[in-house]
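Missing here: one protein chain of the complex. Every other protein chain is in place.
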Amino acid sequence: MSVRRASYLVAAAALAGLAALAFGLGRYPISVPELFTLLGAKLTGSEHALSSTAETVILQVRGPRVLAAMVVGAALAAAGTAYQGMFRNPLVSPDILGVSTGAALGAVLAIFLSLGILMTQAFAFAGGLLAVGLVYAVGSRLRGHDPLLALVLTGVVIGTLLGSAIALLKYLADPYNELPAITFWLLGSLAAITPRDLASATPAALAGLLPLLLLRWRVNLLALPDDEARALGVDTRRLRVVVVACATLMTAAAVAVSGIIGWVGLLIPHAARLLVGPDFGRLLPLAMLMGAAFMLAVDTLGRTAASIEIPPGVLTALIGTPFFLWLFAVARRTW
Amino acid sequence: MLAVESLGFGFPGRAVGREVTFGLADGEVMCVLGPNGGGKTTLFRTLLGLLEPQEGEVRLEGRPLGAYARQAIARRIGYVPQGHAGQFAYTVREVVLMGRTAHLGAFAAPGRADREVAERALALLGLETLAERPITQVSGGERQLALVARALAQEPRLLVMDEPTASLDFGNQVRILRRIRALSEHGISVLFSTHDPDHAFLAADRALLLAEGRMIALGTPKDVIRPDTLARMYGVEVEVVPLAGGGHTCLPAMTG
Partner (left out) sequence: MKRGLVLPLLLLLMVPVKAALSGEAVADATGREIRPAAKVERVYAAGPPASTVIFAIAPEKLVGWTRALRPHEAEFFPEKYAALPELGRLTGRGNTANVEVVLRARPDLIVDVGSTRASLAELAVQVERQTGIPYALFDGRLEATPATFRALGRLMGDVPRAEALAAWFEGELADIRARVERVPQEKRPRVYYGRGPAGLQTGGRGSINVEVLELLGAVNVAAEVRAGLVAVPIEQILLWNPEVILTTDPHFWRRAWTDPAWRATAAVENKRVYLSPHRPFGWFDFPPGANRLLGAWWAGKILYPDAFDIDLRRKVLEFHTRFYHQAPTPAQLDALLGEPGVLGK
């Protein structure tokens, strides 16, 4: 079997395995037979002998969290894949146009104003979209430059601006109350996931995914210089807008419920590309599978390794950095 | 096929060329000669609709170029730029397949028919053995051939080639020129630029001499490629030597 086909199968199997494992692991002890009993009972609608707490843990706590980890991982990986193709640079992360910084600013503002979780998520989502909207509106007006370079530079500048706004809010926040909450949010976490969060994040992520899937062939052409792509019949400006909008939607949806989790959007598409090559139609599904599996592994580790939560952002960086360096050293020069 | 009327071309705020007028018939091969910075690439980009004309008009199959949608232009004109490696390791076959985009709907991916067209283009350029190789791992010449195959996969009626022989070895240069003649015999018009006047003699029906954005001459290679025009364009002394069998070649003076 070719490396390509094997990659899909392995990734899918790994994801399924991890999901099963994640359901069974947690601080609250539930044995595997108990797990099956519970799930079986739920599926058939019959009674079961487990405590209601166990049922709550499986269905209300672990279930949503496992699913959310997969959605977040897949969304970030997909967004990273799209951006890396669009910017013709395999070292690009979904945050290049500032969606994470914008979302962070929204969330920090909401925490600063003590608005509660729901509003924090809404602000984060809106913040991410607005930030990218601003970057795109300004960047695409800069004539006389390579359009991608203009976008990147605008993203850097506005990202820095938003970052200083965040720093200001942290400075003004009550150090005993709001500041710790802000710090925890910025570290990223899936700890407080509820079924409702999942219900709001997933459609948004899907809404961003669908156009990318439909356009998967055309997105490949963004890897060519602008002139060539246009000469081949592609309206590059419009395609870029769609790609940016979709990737932003997916990233904002993920960041709104999970906070900022780095490395997934940068590393996973890269690794996937090394396995199946750059064709977007092949790359996207694999990147999503791998992203979901990676995020699931990281989150499960973070919530079971100790009695306190280990922030996923810390783990992704700890695992991601050496892995990335290894990829860099071992892989061929080409991407 | 293509009619260019008093075309002024350039960038916003900067004119590069003026008063370019010529026509290109079906199946005709025209070679554009000129020094570096003379405006050849800018002219080509304007003819492809990638740049707005500043003055004058370009008409494609009788209609103004601006009236066509991007994809409609792509179905008629194929562009072969100067090849470069690019960042991503698409295979040669995938690169050629990209040429089919002009014929695909917005959400479509290439189907069986498209793959067959791509295969034929690969075969035409002798690239079958390289088809699975990443484009980043082939030689410059093979890359150029792949880009020609990609343009052919577009099934265009006009092929615009920007210095297709640059950085190719002698053998590949000859192959490209032969390919150009073969296309012309199939009824495909070709517009190509080159730095070597001999290429015009070998492959072109007509030559257009472009220096500092102005047309110096337009006509058959025999008529317009002369020592005085060459001296004017390149600033060197060249002798145009007729050959037995009807061709010509240029022989620069090495001293003086």
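Letters A and B name the chains as they come in the text, with residue numbers starting at 1 for each one.
Methods note: contacts are C-beta pairs under 8 Å (C-beta built on N, C-alpha and C of every residue); 3 or more make two chains touch, one makes a residue touch a chain.
Worth saying up front: this structure is predicted, and the values here are computed from it rather than measured.
Peer 1: What are the shown chains that the omitted chain is in contact with?
Peer 2: Touched by the chain not displayed, across the whole complex: A.
Peer 1: From the list A:14, A:179 or A:214, which touches the chain that is not on show?
Peer 2: The single option touching the absent chain is A:179.
Peer 1: For chain A, which residues lie in contact with the unshown chain of the complex?
Peer 2: So the residues of chain A touching the unseen chain are 26-29, 52-53, 56-57, 60-62, 111, 114, 116-117, 120, 170-177, 179-181, 184, 189, 191-192, 194, 303-304, 307-309, 311.
The definition used in the following text is that only the chains that are shown with their structure count from here on.
Peer 1: Roughly how many whole angstrom separate the Cα centroids of chain A and chain B?
Peer 2: 44
Peer 1: Note which residues of chain B are touching chain A in the complex, please.
Peer 2: 12, 45, 48, 50, 70-71, 73-75, 77-79, 81, 84, 86-91, 94, 98-99, 101-102, 104, 106-110, 134, 136-137, 150, 154
Peer 1: Going by the contact rule set out above, which residues of chain A touch chain B in the complex?
Peer 2: Touching chain B from chain A are residues 85, 88-90, 143-144, 214-218, 220-221, 223-225, 227-228, 230-235, 273, 277-279, 281, 334-335.
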